[in-house]
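For this depiction, one protein chain was excluded, whereas all remaining protein chains were kept in their positions.
Order as written gives the chain letters A and B; numbering starts at 1 within each chain.
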Amino acid sequence: MRTVIPDQLKVQLRYPARAVGLAGAAAMVASVFLPWSYGHEALDDVGFTGLPSPLQFVFLILPIAILALLGIPLVGKAKLGRWAKIVAWNTTAKTASLGALATVVVALAAIAIELGGLVNIETGGWLALVGAILAAAATVFLPDSPEPTLSRVKSPRWLQITAIVVVMAIVLFGSAYALGMDDAGAFLTLAALLVGIILTLRQFGVFGWLGIASANNNRVLVMSAFVVAFAFPFTQNGSNANMSIAAQVLIFAATALGLNIVVGLVGLLDLGYIAFLGAGAFTAAVLSDSAFATINFHPPFIVTVLIAGTVSSLLGLMIGAPTLRVSGDYLAIVTLAFGEIFRISMLNLDGSDGPNITHGSAGIPGIPDLNLFGFDFGQAHIIAGIEIGRFANYFWLMLLVMALIILVFTNINHSRIGRGWVAIREDEMAAEAMGVNTFALKLLAFAGGAFLAGIAGAIKAHHDVSVTPEQYVFLESAFLLAAVVLGGMGTVSGVLIGAVILKVLPEKLRFFSDYRLLLFGLLMILMMRFRPEGIIADERRQLEFHDDDEELADEIEEELITHHAHLNPERKGFEL
Amino acid sequence: MNERPEVSREVLLDARNVTMQFGGLRAVNDVSLQVHTGEIVGLIGPNGAGKTTFFNCLTGLYQPTSGAVEFAGQALPPKPRLVVRAGMARTFQNIRLFHNMTAIENVMVGMYSRTKTNAIDAILRLPRHRREEEESTQRAKDLLEFVGLTGSGDSLSRNLPYGDQRRLEIARALATDPQLLLLDEPTAGMNPQETRQAEELIFKIRDLGLAVLVIEHDMRFIFNLCDRVACLVRGAVLVEGPPAVVQNDPRVIEAYIGMPANDVAAKPTAATEEDADA
Partner (left out) sequence: MELFFQQLINGLSLGALYALVAVGYTVVYGIVQLINFAHGEIFMIGAFGAYATWVLMGSPSDWTATTSLLVLLPMMIIGGMVASVATALATERFAYRPLRGAPRLAPLISAIGVSVFLQELVRLFFGKIPGMPDAKSSVPFPDIAGISGATITLGGVIIQMPAIFTLAALAVSTVFLWYFVNRTKTGRAMVATSQDPDTARLMGINVDRVIMAAFAVGAALAAIAGVAHGLMNGNIGFRMGFLAGLKAFTAAVLGGIGNINGAVVGGLVLGLAEAMASNYLGTTAWKDVWAFVLLILVLVFRPQGLLGAKVVDRA
């Protein structure tokens, strides 16, 4: 963040500014022990004296961080030793203060809206606001610190692994806590707070360090992420509300990951991707034991899922083989048209306009729960004293599918095929002139992505109980694309984050659900303009979108070389 | 002058009466050219003479309007990637590296047609795939060393100096395991020292047993380098023969000196060559 305040002024004001900042942070700390609102209804109860709510406890992180960041340098540069340079003390304090200010503003606005007016804000709330304004105003006047070098600090392996595990545990309990909130104001406040904390940590250099730590311990990272995801149902105490959202998020994320192969890795814009999910779902539905199934062949699900994937990928071949030879723009439109063809066909295969396969707009209801090897997905189970319900079963199954998709995604990406895809994205003609079979590689991505979507669709059919054509419209394709764009084209973690944001926010913020498409449209425009590489950037994608940024190119090269020094090549990717 | 080893005179590339017509414009007119194994052949000619268009006809980018191209006794396949498989690789006049990939990755893309890992091998990380990846990486490193880019393997190709980018493009072409290497103006934009290094590199490539066909503007470079030189003017071969002969041919001198840049006849052809690269 750059300010227009002259450096000289900053140097002159550094002591008073620091004092004001410390006072502001202290005021914020004090405020959590005072009630923020009259009554106990707002923000999951912030009305107690002396007893902060869980939300307020989390909020405490920011003022305490500001106290530390502003206070510790007072002991003097000499005593700090190398830490003086490792941490960007002042800029981090500024980020933390601005984050705290944003959080307090959201919290007070939420109180005012929920309880009907600013009069409902109590002393604590005002004190927090004053403190946050003081801290923010003061830290803006502090001289900027140099870039933090924490990421270059060498650390023992056990510390890195512990850090990864701790982060994962925080993610688990944090997401369980966040999903458990049903108060929109509290949820938004927490969201603001989390963004503030994350930005502060980033400014502190934690992410750079964690990035290297996780690159060094890739397997630990992936394993612990899966363990955390696996453990998630146990935090829900048998409640189905959140598990249903979680299972939906995974289906959505798995489909988005499949789309990410096509869009993110090969750079082909597929606007009818939802049709492949739909093809899988309809295939599974007509082959299921539903009373409305139209085909009198009911194989076990293992077979069904393969048929579903195959049907989807055959459709992918049918649409891709003729059109992948023409330019990418045309492909986008053709896939869009294909999505419409699919939807209209599903509507028309109702017995009057065509053979009866789908029952038209009514679709196929009553699809029974899955039963794999005698395990009934509709049945709740008690594990370790906690009830694991229907949605948790599907959640775990989707987790497996997700693991499969990530495996496919990462391992192909780190092979000659993946290199061929990048080459196609960079310069298709040169790739062809170097012997790369560009057409086959594009077709592979297209049909492969469709196969994965077909699998996800087959599970979705059983999870949703019914399949109708209106679930598979263009807006859903746009929505999937938004997840890929928001999260980061070509990355796994980015798309997971994008999918979670796009699915969870509308669930938690009901008042916002009517505006969700409007905001997503706007989001896509803004992302393309300001951060086309997404939240989590794939390095190469980032370079492609910022073609003339030489500094970025140098930075990324340096990163590549450091990472390479830690990694031996075969450690990229995962093994079965 | 370099000592030239005796080579067996086996015809590797045989282009007969190649003509390329763009609408009313005949960019390449009835050109015949042979390249033998282990031979360095130069292709010179003023701007817009049709040299790059001829290259594109040889590498499957264009289908000649008439005429035939044979490579190692077989008719040339009609697609660039099949031409690469057959054993002919090229570089580009305006460098076309994959500029957001590292040097080593660029070279490994060149090995695409010589490697076999399929999607299943890669997904399951079968030993076959890992062995091939290891071999590819090693070979890419060797090739980088061969062209003099030791230690630059992890550099993004866009960050490499200009001369190194040209060498990387040669390494990438060599990675396709060609019998014939086509170089399109390999010394364009180079200083005399880099030009000398390029010359040495091309000799080294010839000494591996490869044939080389070079397009160049730099007369001294080409006459020093080549066993045989063909001079292309307005799409047709004007003279062909040993450097000494071509060098002193009055028609060649006239084509270069007597054809100032504002010559009208050369202009439309120049536009086509740009199109060819677009």
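Going forward, a contact is a pair of C-beta atoms (placed from the backbone, for glycine too) under 8 Å apart; a residue touches a chain by one contact, two chains touch by 3 or more.
Predicted model only: the values in this text are computed from it and were never measured.
Checked against the hidden chain, the listed residues A:13, A:443, A:465 or A:524 yield one contact partner: A:524. The chain omitted from view is touched by exactly one of A:39, A:71, A:143 or A:328, namely A:328. When you scan A:41, A:340, A:507 or A:555 for touch with the missing chain, the hit is A:340. Annotation for subunit A: contacts to the undisplayed chain at residues 263, 267, 269, 271, 319, 322-323, 325-330, 332-334, 336-338, 340-341, 344-345, 347-348, 353-354, 474-475, 478, 481, 485, 514-515, 517-518, 520-525, 528-529, 532, 544-545, 547.
To be clear about the criterion, only the chains that are shown with their structure count from here on.
Taking each chain's centre as the mean of its C-alpha atoms, subunit A lies 46 Å from subunit B. Put simply, subunit A touches subunit B in their complex at residues 407-408, 411-412, 414-420, 422-423, 426-427, 429-438, 444, 448, 540, 543-544, 553-554, 556-557, 560-561, 564, 569-570, 573-576. For subunit B in complex with subunit A, the touching residues are 59, 61, 79-81, 84-85, 89-90, 92, 96-102, 105, 108-115, 117, 119, 121-125, 129-130, 132-134, 136-137, 154-156, 158-159, 172-173, 176.
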